[in-house]
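Missing here: one protein chain of the complex. Every other protein chain is in place.
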Amino acid sequence: MQLNEQILARLEQLEKRVALYDLIASYGPAVDSGSAEAAGTLWGEEGTYDYGDHTLVGRSAVEAMVKGPQHQSLIADGAAHLLSFPMVQIDGDGATVTCYSQVWIHKDKRFVAWRVSANRWELSWDGAAWQVESRQTYPLNGDEKARALLAQAVAGIGQR
Amino acid sequence: MQLNEQILARLEQLEKRVALYDLIASYGPAVDSGSAEAAGTLWGEEGTYDYGDHTLVGRSAVEAMVKGPQHQSLIADGAAHLLSFPMVQIDGDGATVTCYSQVWIHKDKRFVAWRVSANRWELSWDGAAWQVESRQTYPLNGDEKARALLAQAVAGIGQR
Partner (left out) sequence: MQLNEQILARLEQLEKRVALYDLIASYGPAVDSGSAEAAGTLWGEEGTYDYGDHTLVGRSAVEAMVKGPQHQSLIADGAAHLLSFPMVQIDGDGATVTCYSQVWIHKDKRFVAWRVSANRWELSWDGAAWQVESRQTYPLNGDEKARALLAQAVAGIGQR
């Protein structure tokens, strides 16, 4: 019985991880297809999205960004928001994900890497699904903020 | 007993997912090393590979593509077929994977992103392994087909 409880807890931990993987992997398809509602739903009602020079506040702001003229023009020409294989840290009903993002655009018949950035996602588990509470994304252009974000993810590793 | 059956079913679900991950992750190494047989074996006998302007039909057509002069010339100069972290939807013995692909070539001593595309894979489980029934890959160059492919992957998310 105790063993079964332990097994179930370990199974649930793995299932929560793959649910997190799928959420992260769905971000690109949502925004690059202009599926504003699907993109917004990844965020919690009050979740934030800080991309360095601006912060969106609330799920509806994420939806509005996807529907906005700048994003719509980007995807009409062809855009790809790729996220790299994520580093995941789950702690109870909270999780942190660290990964890189690349934004590709199509210009003069060529594919151009417009931005390469460091990303930190903080999420909460509502019992059935993950929701993004905050996402930070800072371009890796020498700005100290991007390095600090990445350092935070591995701060515990040197001490093991 | 009933609990054990439930546990085994959940374990199997996770194991099927990681088998799928490995299949996806093996595509690049197979084609970039010119391992035609390994690449072909990922597909079912009648599996298809639609890359926008042409569709390969059958495992042997995938093998022949890898052995063909265009692909051989590409990899002789150095090529990298990268797949992004995949979004996975498993439903019984069927699965759908959505991800991005990048094809890198080496030209004039520089690495150039030749294509950035949206991908949809449909697979079937034969009891021991996954097989590709169809892969679609459309460049993200503004073509509506690529956006429609990505929209399909997230169609269920807005409604949850």
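In this document, chain identifiers A and B correspond to the written order of the chains, with residue numbering beginning at 1 in each.
By definition in this document, a residue touches a chain if its C-beta (ideal position, glycine included) is under 8 Å from a C-beta of that chain, and two chains touch if they have at least 3 such contacts.
Because the structure is a prediction, the values reported are computed rather than measured.
Student: Name every residue on chain A in touch with the hidden partner chain.
Tutor: Residues in contact with the chain left out: 3, 7, 10-11, 14, 17, 84-89, 98-100, 102, 113-116, 118, 139-143, 146-151, 153-155, 157-158, 160.
Student: List the chain B residues touching the unshown chain?
Tutor: Residues 4, 7-8, 11, 14-15, 18, 21-22, 24-26, 28-30, 32-35, 37-42, 75-80, 82-86, 104, 106, 109, 111, 113, 129 of chain B touch the chain that is not shown.
Definition applied: only the chains that are shown with their structure count from here on.
Student: Between chain A and chain B, what's the gap in Å when you average each chain's C-alpha atoms?
Tutor: 22
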